[in-house]
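The complex is shown incomplete by one protein chain, all other protein chains being positioned as in the whole.
Showing subunit A:
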Amino acid sequence: MKGIYTPVTKIRRQIFQEIAKLAFEGGDYSRIEDIPYKIIPGEIATYRDSVFKERAIVGERLRLACGLDVRPADKHAPISQGIEESAIDELVYEPPLVNVIPFACEACPPKQYYVTDNCRGCLAHPCVSVCPVKAVSLKDGKSHIDKDKCIKCGRCAESCPYNAIVKFERPCAASCGVDAIESDYLGRAKINYDKCVSCGQCLVNCPFSAIADKSQIFQLVHALKEGKEIIAEIAPSFVGQFGPLATPQRVKDALIQLGFSDVYEVAIGADLGAIAEAEHYVHGLSEEQPFMATSCCPSWSVMAKKFFPEIAHCVSTELTPMVATARIIKKEHPNARVVFIGPCASKKLEALRRTVRSDVDFVITYEELMGIFAAKEIDFGQIEDAPEMEDATGGGRGYGVAGGVAGAIEAVIRERYPDVEVKIDRAEGLFDCRKMLTLAKAGKRKGYILEGMACPGGCIGGAGTIEPIKKAAAAVKKFADEAEHHVATGSDYIGELPEEHEHK
């Protein structure tokens, strides 16, 4: 579904734009009560059983976009409850980040196999022969699956010559690589936060738009209105996200029009991370640390810590590109506030970690930023003489695409240590990341760099992206090729690295 513009996408983006507009206009914020009527006009429901319910759901989404909590259906409370208190120029956040709006959830049944009308009750009925638990039988001339016996192995579906047996899955659970989607007493999706690593895939994969994450746009717009020094750091996957007119240089100019005083590429921090991790790979592996896992994707590294505590110490402890870049910015501009702009839901939580909280002040996604651009009517076509972007190397700029992180590290090793053999394994999507770590835990990835990316395609497949993955990958590659230096070691910021990462 990702990459297809559906009514779900439409509503999500309308909400970002309306909240940004509300914040820019200021005044009495009880006006938020009117927005559901704008987004869901008329008297006739379009997607659900009643127009009142559609508006109520939009109302909860509006609250989440303001950073407020979602309320259950049994609490009477206006949408605007708490909005005046949240209309401030600093972060408002109460966990959890990713929320199911319970009354928006259709309570799709959990994973199961069932027989459709395609079944012709054939003489061969291989479905029966392949079932290891005798759950399939012919009943009234059709194949029948006994749900109590079925172990959901899928063999019957594979064997059917008519494709008559189908797998049914809840899209949220199917997209969750850590099995964090459970059910509440009404069969509605409920997130197990002990397992959830906030990758955000469920929120883009729910066809009923019942899941949303909290946004910081409302507070960010207030901070921009204050006119204080605010600097944007924009993740490597940003290229191509804002439409064909929005060249990287024009995006920088557009951000300055919004009120940012400067824009840094997060690829700067990625360059430094690639060098540090290359040095670590060459010098730091040992019996205790037989492989090195990359550290840049927060959902991946949190997943490793939660599900594979025995090997969690093998995840690199180098600063993530977001944090490394933020620290450079704060060193150069001690009074500035830093806004990370990226594709990622999970970075919103990374920025709240105790050690990071003072470095990154806000985190917003490309989709949320596009809502702000639209609210401010920023037109990329009108931008001439956009400022240059000469911050980072091709290595760091490639970090947003699967394979780019390990590729950048490998390029550094090839340059500095041409005789060292580099072994790489990588995975994208948390299912495959878990498989890779299972192999590593079994001792089968000794001497490897393991690149883990929680989202399909890498960061360009993140929950907060706008462009289809393939086009985004091409745009990121083009911008990486345009960099003056192609290996991370060409970074202008190499002096920021601690001594132990210098070439030995």
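In this section, a contact is a pair of C-beta atoms (placed from the backbone, for glycine too) under 8 Å apart; a residue touches a chain by one contact, two chains touch by 3 or more; residues count from 1.
The rule is short, and it goes like this: contacts and distances are computed from a predicted model.
Per its UniProt record, the hidden chain corresponds to "Thioredoxin-like protein" from the list "PH (Pleckstrin Homology) domain-containing protein", "Carbohydrate ABC transporter permease", "Cobalt import ATP-binding protein CbiO" or "Thioredoxin-like protein". When the whole complex is considered, the residue among A:E43, A:E85, A:D148 or A:E377 that touches the unshown chain is A:E377.
Across A:T9, A:S86, A:S137 or A:S183, the single residue that touches the chain missing here is A:T9.
One chain is missing from the display, and on subunit A it is touched by residues 3-5, 9-10, 13, 17, 242-246, 370-371, 373-374, 377-381, 466-468, 471.
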